[in-house]
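Data first, discussion second: the structure below is written as C-alpha cells.
One protein chain omitted, others in place.
Labels for the chains are A and B, by order of writing; each one numbers its residues from 1.
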Amino acid sequence: MSNTLLSIRNVSKRFGGLHVLQDVNFEVPAGSIYGLIGPNGAGKTTVFNLVTGLLQPNGGNIDFQGESLLGLPSHRITHRGIARTFQNIRIFKEMDLLENVMVGLHDHLEYGTLGLLFNTPGYRRAEKKARERALELLTWVGLDHKADLLADSLSYGDQRKLEFARALATEPKLLLLDEPVAGMNPSEKTVLMEEIRNIRDRGYGVFMIEHDMRFVMGLCDRIAVLNFGRIIAEGNPDQIRNNPEVIEAYLGKEDDQ
Amino acid sequence: MSSMATWFNDFWSTYSTLVFTVGVHAMMALSLWLTLSCGLLSLANAAFMGIGAYASALLTLQAGWSFPAVLLAGGVAPALVALVIGVPVLRLSGVYLAMATLAFGEVVRITILNMDITGGPEGLNGIPLATEGWHILLLLTLTIYVLHRLRRSKVGRAFESIKEDEVAARLMGINVARYKLLAFVLGSFIAGVAGALNAHFTFFISPREYGFENAVDFLTMTVLGGTSGLVGPILGGTILTLLPELLRFLHDFRSLVNGAVLVLVVLFLPKGIWEPRRVRAWWVRRTGVSK
Partner (left out) sequence: MLEQQLLNALTLGSVYALFALGFTLVFGVLAVINLSHGALFMVGSYAALAMVTRFNAPLWLAMLGAMLVSGTLGLLVDVLVLKPLRLRNAPHLIPMIATIGVSIMLTSAAQGLFGAEAMRFPEETLPAGEYIVGDVHVRALEIAIVLISFILMAVMFTILKRTQLGRALRAISESPKAAWLLGIPVERLFHATSFVASALGGIAGVLIALDFNAITPGMGQPMLHKGVAVIILGGMGDIRGALIGGLFLGFAEVISKAYLSSQMGDAVAFGLLFLILLVRPAGLFGRQLERKA
C-alpha cells in the first residue's frame, strides 16, 4: 500500500467574492502519476499555486508527507520536496541552460561564505559536482549539446524540457507539471510520456495538469476532475472516461460554443 | 628620469583628487550594480554614502578614532540602517522600490541638513586628509574581488534568477527576501566605505553631495558602463567622472552632455557600453571565429 504524498482536504479559495475552489479533496499517492483535469477556468492552476505556497487557502488543509504546508513560504515548500513547472514557461532567459539548471541545485550546494570568498577546494568541488549534475540532467532531456546557449534561444518545446530538467534539479519528491505537453508535437509527447514514467519508476511522485486527454489517460494512474472549483470525479482512467458527470462537464462546454 | 618624476609630481598634485574621485565613484557604481544585479533599483546609495561619510568624519573629528576603524564604521553605519529599513522596503518592487528608496534618501539628506552635530547646511569642515591612493586602490580591488566571487557562486545565480523571475526563483528554493536584503545591505556597506574614503580626502562634506541628483549620477554611471558585468560600472564611473573635467570649457552645459549621454545610451546601447555578448557577437562577425 503506497503512502500518501500529498493530501488536500476540504480546501477552498476565494478571490473577493469569486469562489475559485470549494471543498476540494483528493490524495496523491507516492510513486504514482496523478492527473488533474477539467475545463478551462476550473481552478486547476490555483490548486498548484496553493500547494506551492504562492497562495494561501481560505479553508482546509494541505499536507505533504504528513506535515502541513499551510503558511510556509514557497522556498520552504521546495525544500520539503515539491517542484513545479509552469503553464507559461518561466525559465531564466538571460542565463544559459547549464546555469538555469544549476539554479535548481541551489539548495544542494553546500558551501559557506568563506568557501565562496576564498575559492577553497571545498567550494570548487561543490561547484564542479553541481555542474556535472546539471549536465547530467540536461543530457537526460536531450539538451546537453546546447548547454552553453542562452535559454532565450531555445524553441518552445526545448524550453519546456529545460524547465523540466531544472525542476528535477531541486530533487523533489513530488513534481508538479502544469500542462507539460502544451505546444508539443506527437513525437515529443511520446518521448515525454516515457520520461515521466521513468521518473515515476525512480520513485518520484508526479502530479500534472493537462488538457491532452490521450496523454492523461495513457499516463496517469489516477485522475481527479475539477469543474467550477469542485471535484466532480476521482478515480482511475477507465472510471473517469465513463463518468457521466465528467462527460457532461466537457461536452456541456462544447454545446455552449 | 627626473623629468619624468617631476612630470608625475606635477600631474599628481593637480589631479590626485580627480583620480581618487574616480576610484570612489567606481565603488559607488559597483554598489549600485550589486543591487541592480538582484533586480532592485535602489536610489538610496547616495544617502548611504552620506551616512558613511558623516559617521566616519564625526568619529575622526570628535572621537579621534584611527583611520581603519573609521573606515569600517563608515561601512557598518549605513549597513545597519539598510538592515533595518530593508526588511519592509524590499517587499516593494520595481518603481515602488525606487520611489521608496528615493524618499528614504531625501529623509536622510534633510535630517543631516537639520542636525547640529553634522554642521547643518554648512557641512563638516576640517576633516583630516587621511585617505591615500593605496587605500582607495585596495578597497576598490577588494570590492571587485568580493563581487566577482559572489557572481560566480550560487549567490550570483540566485541574484540573477531573482532579477529575472522572482516567483520562479522562489520555487527553486531560493529565499528571495534574504538574498535581496544581502544585496541591499552589502551595497550600502560598499557605499558607506566609499563615502568614508571620500570624506577623508575632500576635507569638507555637505548634505548637498548625497541627494537624489547624486544618486542619479551613480545610476547613470552604471547604466552607461553596462550592467552585465563588473567592468561596466567601473568604466561608466571613470568616464562620467572624467568627462565633466574634460568638458570644463562648456561651463554650465557640462551637465547637458551628461544628460544627453544618458538618453543616447538608453536609446542606442540598451545594455551599456560594456556588453560582453555584443562584443563577442561583433567578434564572431568580424573573424568568423566563434567560442
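Operating definition for what follows: a residue touches a chain if its C-beta (ideal position, glycine included) is under 8 Å from a C-beta of that chain, and two chains touch if they have at least 3 such contacts.
Being a predicted model, the structure only gives us computed values, none of them experimental.
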| item | value |
| --- | --- |
| Displayed chains contacting the withheld chain | B |
| Touching the absent chain when the full complex is considered, from B:Ala5, B:Leu129 or B:Leu267 | B:Leu267 |
| Omitted-chain contact residue, chosen from B:Ala69, B:Ile110 or B:Leu246 | B:Ile110 |
| Options B:Val216, B:Leu243 or B:Ile273, residue touching the unrepresented chain | B:Val216 |
| Where the unshown chain meets subunit B, residue by residue | 41, 88-89, 91-92, 94-96, 98-100, 102-104, 106-107, 110-111, 113-114, 212-213, 216, 219-220, 223, 251-256, 258-264, 266-267, 270 |
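Here, only the chains that are shown with their structure count from here on.
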| item | value |
| --- | --- |
| Geometric centre distance via CA averages, subunit B-subunit A, whole Å | 41 |
| Residues of subunit B that touch subunit A when the two form their complex | 146, 149-150, 153-155, 157-158, 160-161, 164-165, 167-176, 291 |
| Partner subunit B, residues of subunit A touching it in the complex | 52, 54, 73-75, 78-79, 83-84, 86, 90-95, 99, 102-107, 109, 111, 116-117, 119, 123, 127, 130, 148, 166, 170 |
